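As you look at this complex, bear in mind that one protein chain is not there, while each of the others sits in place.
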């Protein structure tokens, strides 16, 4: 990611990024445990869940090799997290639901905004940069679901990908309006996070095509 | 796409391309409605069905970012079509079977020929350029089927991908024989379209491996 921020903030953002990676990796490894995969399956799902979205985005915007392939930090964090989940026989299944939801919403928000910002840096049109934000946020989970033979949750479930797109759109709108980069990111992250949490709390769903 | 044709024809071809995109997007959104996905799922499947094949082709031939990511027209048409299907509660399910089949065959023909031509422009070998034509034609539907948890129809069903490959091969053969580009495209499109329609009308299938 390239944020137009000062060096100290860059370190902070890398730290947040790696924390988000670890969180998504833990979710992927937990899913693998629930699907009764072996150690290798847990590592694969940890990697894919945490980094798959960003890798697909980077392929599409032309940042090749993708950042998660070029910089070993990401893979190391994802695999170490997956390994830790295995060793500790940990699983998000046993953790407080709201804690998991909150952390996941935070990770989603950061990934979506970071992805949209990067896509804009690569000269993508705002419409497609917003989509790249969505892909960054939910792409990893989508690949994970496909690998374990399930219809991706994001295609069905409550406001999740929509929240990612919302946060990405806010950030891009702010940047186009010449808002300071840090403020634009902050607004997008907040927008995605609040929408996601409200949706879970209030059981919001997007309208379906089938009617009822 | 790059056709060696006059400017006026370029506009015509872009128009045809966008019409094909809209048609495939409508099919994708209809599939989403039948799978009872929500609005976002409809938009995702509309986008993927219409543009997934071309995106995969562009990644493979090295035209990165893919045309459908670089040029926002394609995404806008696909998403608008998906949205229209949602708003109108429309679905190809209620439309005359032969109309859908005919339009779909037309879209398939154009995508396959355009994909093969582009691959040849990127210096691919004729064998692989033909395959790229096939991927352009059926790749989007394949990804759509995977996303909703179904074995891709093209792997099982009647002459569909085969028609795309046939049209792509005709075009490439013509171009290698120094036939005028527009004529080569026309022959390929016609070949794919006729083969596809005949196959549906006469219930042709490729021979299976299992025998009977």
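Note that the chains are named A and B in the order they appear, and that numbering of residues resets to 1 at the start of each chain.
The rule is short, and it goes like this: contacts are C-beta pairs under 8 Å (C-beta built on N, C-alpha and C of every residue); 3 or more make two chains touch, one makes a residue touch a chain.
Since the structure is predicted, the reported quantities are computational estimates derived from the model, not experimental observations.
Visitor: From the list B:26, B:103, B:162 or B:192, which touches the chain that is not on show?
Guide: For the chain that is not drawn, the touching residue is B:162.
Visitor: On subunit A, what residues meet the omitted chain?
Guide: Listed in rising order, the touching residues are 32-33, 36-42, 44-45, 47, 55, 59, 64-66, 69-70, 72, 75-76, 79, 86, 89, 146-149.
Visitor: When the complex is taken as a whole, what residues of subunit B touch the one chain not shown?
Guide: On the subunit B side, contact with the omitted chain comes from 59-62, 64, 122, 124-125, 127-128, 131, 142, 146, 149-152, 154-156, 161-162, 165, 205-211.
In this text, only the chains that are shown with their structure count from here on.
Visitor: Using just the Cα atoms, superpose subunit A onto subunit B and tell me the rotation angle to the nearest 5°.
Guide: Angle of the fitting rotation, subunit A to subunit B: 120 degrees.
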